[in-house]
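As you look at this complex, bear in mind that one protein chain is not there, while each of the others sits in place.
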Amino acid sequence: MTRLRVPVQLRWSDMDAYGHVNNVELLRLLEEARIEAFWAHPAPADPLGEGAAPATADRETWPTAVLDAGPGARTATLVARQEVEYLRPLGYRRTPVVVDMWIGHLGGASIDVCYEVHDASPDEAAAGAPGPYARAVTTLVLVDAASGAPRRIGETERAAWLPYVEEPPTFRRRGR
Amino acid sequence: MTRLRVPVQLRWSDMDAYGHVNNVELLRLLEEARIEAFWAHPAPADPLGEGAAPATADRETWPTAVLDAGPGARTATLVARQEVEYLRPLGYRRTPVVVDMWIGHLGGASIDVCYEVHDASPDEAAAGAPGPYARAVTTLVLVDAASGAPRRIGETERAAWLPYVEEPPTFRRRGR
Amino acid sequence: MTRLRVPVQLRWSDMDAYGHVNNVELLRLLEEARIEAFWAHPAPADPLGEGAAPATADRETWPTAVLDAGPGARTATLVARQEVEYLRPLGYRRTPVVVDMWIGHLGGASIDVCYEVHDASPDEAAAGAPGPYARAVTTLVLVDAASGAPRRIGETERAAWLPYVEEPPTFRRRGR
Partner (left out) sequence: MTRLRVPVQLRWSDMDAYGHVNNVELLRLLEEARIEAFWAHPAPADPLGEGAAPATADRETWPTAVLDAGPGARTATLVARQEVEYLRPLGYRRTPVVVDMWIGHLGGASIDVCYEVHDASPDEAAAGAPGPYARAVTTLVLVDAASGAPRRIGETERAAWLPYVEEPPTFRRRGR
């Protein structure tokens, strides 16, 4: 079981008036984790280029981060579908949550990115921990930025992503 | 077919760097529509009470807005699950989008709120319009705010919501 | 005293964990009011054009809304400076707040947009009401989108904005 484990820092403003991370903001955390794990570094959207904001030693680069995406790049990634299940309330904390990710489906022009939001490592989770805060799946479609048409996943992308393909999560509730 | 049609004003900041309403922000628009249609007026969260911000003639009150929810109220509404399908990009505009809502499932302690995001009225949509921007379902669980336990939907709530029960939307894509 | 009075709808998510509109989100409300009052309709950022989202009769167009701004337009508006004073907490409500705006300074290539955030009309405010929630000033610089250099305010813009020039607000506190 090979997963991408991306720590994501909460912001105090992720809380809503109930005092927990808002259900919509949780998807924002997943967006951050997904960009970190799948978009090439430096992000093509960065108008400052490599020189101004060099990768530093403390920023891990994921082997899956091969997608030349972002504004200005040749590929746009469209979110076609999302499904999320909220399992227990997530409170504010200073330490990052860990977003575990894998690929539930590797299609011709799309992938299903799967997520579990944890306190820390799954090892800790195994030791009687209460399980993930949330499970989710995002279907991403790769689109040629110029033509707007879906484009096939390339060989480099497929090779980078294949080791992370695994069964998608089982949702407790399902649309009837 | 009885639906709740709630106009929701976009904000310029709903756009992301791609220049369209961000996929996460779209769920924010659905949250606004849902609160408008299902939470009692005035919102119990409003610390100013009825006097300070009276309902005005131009704010329609929905017959379904019977939920005594929000911080401080006896009922909390937890979002247990969301599923959303993005059908075409939503650009920024000054005029509100219209969120059509209905109830896909009326359970013992939970409801499935269903949504379609349109330009305007479904009549216009019928006249060769390109269909909704998005379809979604949110599962809401009613919880007793004091005990934290799910509580049954009351008779008043059930009576108010029953006319809006209808088949949930059919999603084109579905988790494999 | 000629002011622009723009109603701005709150969102439930504007509240933070304290249960009031967050101080940063308040500036978001001012941004919305400023775009409504100063950017030409339809917004050049709107990728759908006039046909898709026509102005409707219930959307007032301000005489000051002459700025051909937004992504893709010939002019970019840069926010060079902001100052805001929070006078009393703003709670969530269903009815819009009213943002009163005027121009505190009409320079060669920049304007100071001034704001007061009210419950409703200043007439009501006069009748023993507790005064504005906040006062603020934003310095906007007009920039040629192609060259990136500041560009002079044109005659049409100056003529449209001159009736709204007035003294800027007096702040109670000031940087020492």
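Going in written order, the chains are labelled A, B and C, and every chain counts its residues from 1.
One rule holds in what follows: a contact is a pair of C-beta atoms (placed from the backbone, for glycine too) under 8 Å apart; a residue touches a chain by one contact, two chains touch by 3 or more.
Everything numeric in this text was worked out from a predicted model, so none of it was measured.
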The missing chain sits against chain A at residues 9, 11-13, 15, 19-20, 28, 31-32, 35-36, 41-43, 45-48, 52-56, 59, 71, 89, 91-95, 119
Contacts of chain C with the missing chain: which residues? 17-19, 23-24, 27-28, 31, 45, 70-71, 76, 78-86, 89, 104-105, 112, 137, 139, 168, 171, 173, 175-176
What does the interface between chain B and the hidden chain look like in terms of residue numbers? 12-13, 15-17, 19, 22, 24, 92
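By our rule, only the chains that are shown with their structure count from here on.
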Please state whether the interface between chain A and chain C is built from the same residues or different ones, using more than half shared residue numbers as the mark of same. same
Using mean CA coordinates as chain centres, what's the chain A-chain B distance in Å? 26
Please report how many Å separate the Cα centroid of chain B from that of chain C, as a whole number. 28
Could you tell me the distance, in whole angstrom, between the mean C-alpha positions of chain A and chain C? 35
Can you list the chain A residues in contact with two or more other chains? 17, 19, 24
